[in-house]
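Structure incoming, see below.
All protein chains but one are shown in place.
Chain lettering (A, B and C) follows the sequence in which the chains are written, and residue indices restart at 1 in each chain.
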Amino acid sequence: MTEFLTAAVGFILAMLALGLVSILRGPGDADRMMAAQLIGTAGIAVLLLLGTIAGVPAAIDVALTLALLATFASIAFVKKGLSRFEADGAGSTEDK
Amino acid sequence: MSLARDMMTIVAVSAGAFFFLAGTVGLLRFPNTLTRLHALTKADNLGLGLVVLGLLPQAGSLRGGLKLISIWLLGLLAGATVSQLIARTARQGGPAP
Amino acid sequence: MSIATVFEIVLAAVVLGLAIWTIAVPETYSATVGFVAYGLLVALIWVRLDAVDVALTEAAIGGGLGGVLLLGAAARLRNADPTAVETPCKLVRLCAAALSSLIAAALVAAILLLPDPAPTLAPAAVAKAWATGLANPVTNVLMAFRAMDTMLEKVVLLLAIVGVWSLASDPAWGGRPGPRHEADPHGVLAFLARLLPSVGIVVGIYIFWTGADHPGGAFQGGAILASMWLLVVMAGLTDTPPVSSRRLRFILVAGPGLFLVVGIGGLCLGPAFLAYPLALAKPLILGIEVAMILTIAATLGLLLAGAPERSEQR
């Protein structure tokens, strides 16, 4: 079981590394934001698997923290990215 | 009983890993921003969801299981909101996506 | 080579690749994105090293607040003229590369030659753990054995916020930090900013509370609370308070102030500075931590918001 989960962690980590390649190439900011989002999600999955492998239940708490702060960071990314197109903040981007 | 639980873990985590693969390949190969966003949400929602589903039998306690599920729900909420905002950026910003 | 070692090598390689990218990429904005991802993966290394307390701190700082801080600066400096600064000449670069590799090589040698029965203070920390009644050894070290460090760290946070505030321009003196964010009150962002903080506050308090016996603590919990507050600010649902507000300043000094009072109490009534009376050790530590989580959340949030930019009225 442990071997299988470790292999799964390695696989998801490799996917994460490929996602980084997409940051490297990403022509626009939107692609960079997406890759950052993918890295956050994959990081949470890796953390959960790692915690189960090592028998560290507190790893779930780290994943919980990461889930909240990754959301916060992603929103900040998007807001700053938007402010390039708008004068300031996301003022009128929230169209109805 | 433990065999059945391990089987479930193996099946669900493998499926989750597959969706991560699909999401990453889509991120790398799809032609424009909106299609890449479509690929990303698969990894976000299904990949993480299936990994969480696979780890539920190994959680050991009710509290651990509830925390796992709440992580997935948080991931869903974040993914949905962030992809909406990214899609808007892509539509308003740059030239044709 | 076992599969676990292969995994560790892959993790280390990805982290190093990100570090190189962060240093080498020409565009500053991309470098900050790389640094956020780097911080996230370093948190994974900390879990792997069985230091979950540090992993929590690194996830809160590296993956969250620190990244947002750098990102905000990068977005603001985007219009700065990059051609105005000249890159150093080739000789300087070569010397820097030589120096850096020399230092890295010295560190590698030091790591490979570390003494074999490794020195450790873990048994000593366990032997005295009964005195505080807390089961998390890291909280014990932070709040009891090295309490002086923790108190001075809070003073450093306070000094940093004083430093940031004193950079305000004259018209904005004592005003509100950061730009006023505006967003559609019925939009997606406002929806998230209404829903997520309710969960985030519960998680923040849980991480703080569990810190007595399991990994967690006031700093990690405070970082989560600060990020939730800033999310609400970013969605335009509320505004940052003017820094001249008396209530705000009271919260900022509450944590270090209570710490200092308890410390001086130990000096006057007990044997030494910061000596807790045995019977009251746990309630005192908890009291200090409650005051500290408020101070930390406010300080981190305000450090991220930056110097005051608008006068109090608007």
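By our rule, a contact is a pair of C-beta atoms (placed from the backbone, for glycine too) under 8 Å apart; a residue touches a chain by one contact, two chains touch by 3 or more.
In this text, contacts and distances are computed from a predicted model.
The chain not displayed here is annotated in its UniProt record as "NADH-ubiquinone oxidoreductase subunit 4L", chosen from "Coenzyme F420-reducing hydrogenase, delta subunit", "NADH-ubiquinone oxidoreductase subunit 4L", "ABC transporter permease" or "Sarcosine oxidase subunit gamma family protein". Across the whole complex, the hidden chain's contacts among the shown chains comprise C. In the complete assembly, the contact with the undisplayed chain comes from C:Leu77, out of C:Leu77, C:Val202 or C:Leu280.
Considering C:Glu8, C:Glu182 or C:Asp239, the position touching the chain not shown turns out to be C:Glu8 (whole complex).
Of the options C:Leu142, C:Ile207 or C:Val262, the residue whose C-beta touches the omitted chain is C:Leu142. Think of the hidden chain as still there; on subunit C it touches residues 1, 4-5, 8-9, 12, 15-16, 19-20, 22-23, 28, 31-32, 35, 38-39, 42, 45-46, 48-51, 53-54, 57-58, 61-62, 65-66, 69-70, 73-74, 76-77, 80-82, 84-88, 92-93, 96-97, 99-101, 103-105, 107-108, 111-112, 114, 118-123, 125-126, 137-138, 140-142, 145-146, 149-150, 153, 156-157, 159-161, 163-164, 167, 169, 217, 219, 300, 303-304, 306-307.
In this section, only the chains that are shown with their structure count from here on.
Under the stated contact rule, the graph of chain-to-chain touches is complete, every pair of chains being in contact. When the C-beta contacts at B-C and at A-C are tallied, the pair with the greater total is A-C.
Subunit A and subunit B have Cα centroids separated by 10 Å. If each chain is reduced to the centroid of its CA atoms, subunit B and subunit C end up 28 Å from each other.
In subunit C, the residues that reach two or more other chains under the touch definition are 188-189, 192, 196, 199.
Residue positions 70, 74, 77-78, 81, 85 of subunit B each touch two or more of the other chains.
Note for the complex: subunit C touches subunit A at residues 3-4, 6-7, 10-11, 14, 17-18, 21, 29-30, 33-34, 36-37, 40-41, 43-44, 47-48, 50, 52, 55-56, 59-60, 63-65, 67-68, 71-72, 74-75, 78, 179-184, 186-190, 192, 196, 199-200, 203, 207, 210, 214-216, 220, 223-224, 227-228, 230-231, 234, 236. Residues of subunit B that touch subunit A in their complex: 6, 9-10, 13-14, 16-17, 20-21, 23-25, 27-28, 33, 36-37, 40, 43-44, 47-48, 51-52, 55, 58, 60-61, 64, 67-68, 70-71, 74-75, 77-79, 81-83, 85-86, 88-90, 92-94, 97. Those residues of subunit C that touch subunit B in the complex are listed here as 188-189, 191-192, 195-196, 199.
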